[in-house]
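Removed from the display is one protein chain of the complex; every other protein chain stays in position.
Presenting chain A:
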Amino acid sequence: MSTATLDQAPAAEAPIQSFTVTFLIRRFDPDVDTEPRWQDFDVEMYATDRVLDALHKIKWEQDGSLTFRRSCAHGICGSDAMRINGRNRLACKTLIKDLDISKPIYVEAIKGLPLEKDLIVDMEPFFASFREVQPFLVANSTPEPGKERVQSVANRAIFDDTTKCILCAACTSSCPVFWTDGQYFGPAAIVNAHRFIFDSRDDNAQTRLDILNDKEGVWRCRTTFNCTEACPRGIEVTKAIAEVKQAIMRGKP
């Protein structure tokens, strides 16, 4: 997987065909550039390659200064969220075969967070919002020593969807409200609040609901569903936000 550019899934019987794919990448070097600029690269790719493979091929064979974050390369670590053809996706989960390669593929950093260099943004505002919703279990009861808290299968299922979040920021940085108002908590923070608000073991839902009832909270959401569409983990983000809104109206989870 390391040099996955040349690794082929051995499923197909026919000789494996490669394609020349043009990538237009929005570059920004803070030491030199005043404004971002687009640069094109031609890369030999296979249909089953990922966009991350293309970025690696560029960095490793053409231009070592191309800068992006990545780690696990299979959609679990959340490092490589970026805008690919105008859509927020993980580069390691976007396969060439799913893109129209008759045209250049546009790759740029996610929006709404300060651009640092090439495809890297400052993630600190994103994590600051995350921390603000108290994303951790607060339980008043003391479990029996050496025992787990009991939770029914049904209660565990209620918040299952939002436990999948990998904090990649694809949702938050796809949100038009977040683009125009960086103070808005954004979808990811709300998802992580949801994960605890609806956890039957937690006793701090009210605090989180109060936080999200703030003027920069859930009511800023305009239900455009960009976040749901952007989520690489398939979380129904907009639905989670709606459930938080309903809980605020009810005054309880």
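As a convention for this text, contacts are C-beta pairs under 8 Å (C-beta built on N, C-alpha and C of every residue); 3 or more make two chains touch, one makes a residue touch a chain; residues count from 1.
By our rule, contacts and distances are computed from a predicted model.
Chain not shown in the complex: UniProt lists it as "Succinate dehydrogenase flavoprotein subunit", one of "Succinate dehydrogenase flavoprotein subunit", "Acyl carrier protein", "Neutral metalloproteinase" or "Cytochrome c-type biogenesis protein CcmE".
Annotation: of A:D40, A:E61 or A:D181, A:E61 touches the absent chain (contact as defined above).
From the options A:V51, A:I110, A:M123 or A:A205, the residue with contact to the unseen chain in the full assembly is A:M123. Touch with the hidden chain on the side of chain A covers residues 1-4, 7-11, 13, 29-32, 48, 56, 59-61, 63-65, 67-79, 93, 95, 116-118, 120, 122-124, 127-128, 130-131, 134-137, 139, 143, 146-153, 156, 159-160, 163-167, 196, 199, 201-202.
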